[in-house]
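Here the complex is missing a single protein chain, while all its other protein chains stay put.
Then we have subunit A:
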Amino acid sequence: MRKSIPSLRGPAIVLAVLAFVFLMAPEFYTNHSVLLTMMTFMGLAQGLNLLYGFTGYLPFGYVGFFGTGAYATSLLVTFTGLPILVCVLGGGLAAALIALILGPLLRLSGAYFSIANLAASQIIYFIVANEDLKSITGGPYGIKIEQVYAPHASYLTMLALLLVVTALAAYFRLSRFGLGLKAMNQDPVSAAFAGVNVVRERLIVWLVSAAMAGMIGGTYAWDLSVFYPSAVFTLQISVFAIVFALFGGVGTVIGPLLGAAVLYMLYDGIGVSAPQYFELIYGALIVGLVLFLPNGLMSLLTRRRINVL
């Protein structure tokens, strides 16, 4: 039989390395915003990996949950004055609620799901950014929550979320629940006859993935503390999360983290100073990825039968 308590050493090491790197990084590199944004994208790539890597649903509209979390958190700060961490949690719940409403999308398959999810995210964007809601959301003029600005606390919160979402990926990879996911990913009908509650497992993953994006969005908003709706709803966020996750390798724990770290550094290194070269290199990277490494960086190891987390 499968070992009932899977080895926790691998996940423990990954989490310890992540924590160490991002706790130490500010000592050596003082650009707070770069480090925080990097963690944001690592978290988003991992959150997207929870859904895409473990159920095969690719959410083009993943940014919708991020933006929902950013706005829900900000509105909670503005209108309730609850402690900021409660507001961030509220951002996660709001995103999960949207995911619950969008639950029927899971009946669609492949590209239909992706496109419907994309459309849903844009609808949320248009609602939030609507001039008529100016008195609540700030409409197109954005929102301010400077009263809670605390860069050190938001940094640590983002790190905590990155650890949580990574622990979830490890859980999906190693647990009984994950075994069910693996089975239904390969053949949902057979999985049902093996006794797996396919619809429920899928919905749980969808809600968890959305909630993580929501909390990450809330923390990102907290860190910015002043932002336009486009800053948290731009499709570039979805695209980055997808490309980063795919580049590293979905369905693994380390892949999306690695992919996001490498590509975000590249983006930060050349994307900002020489965007025209960046687009070129990025485009070439994506094409190369699809052609030569469709399963991401991690497949360089798995192809050699090296077991990776």
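One rule holds in what follows: a contact is a pair of C-beta atoms (placed from the backbone, for glycine too) under 8 Å apart; a residue touches a chain by one contact, two chains touch by 3 or more; residues count from 1.
One rule holds in what follows: contacts and distances are computed from a predicted model.
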item	value
Which of "ABC transporter", "Acetolactate synthase", "Cytochrome bo(3) ubiquinol oxidase subunit 3" or "Formate dehydrogenase FDH3 subunit beta" matches, in UniProt, the chain that is not displayed	"ABC transporter"
Chain not shown: contacting residue from A:34, A:108, A:136 or A:179	A:179
Which residue of A:80, A:109 or A:190 touches the chain not shown here	A:190
Residues of subunit A in contact with the chain not shown	1-2, 176, 179-180, 182-183, 186-187, 189-199
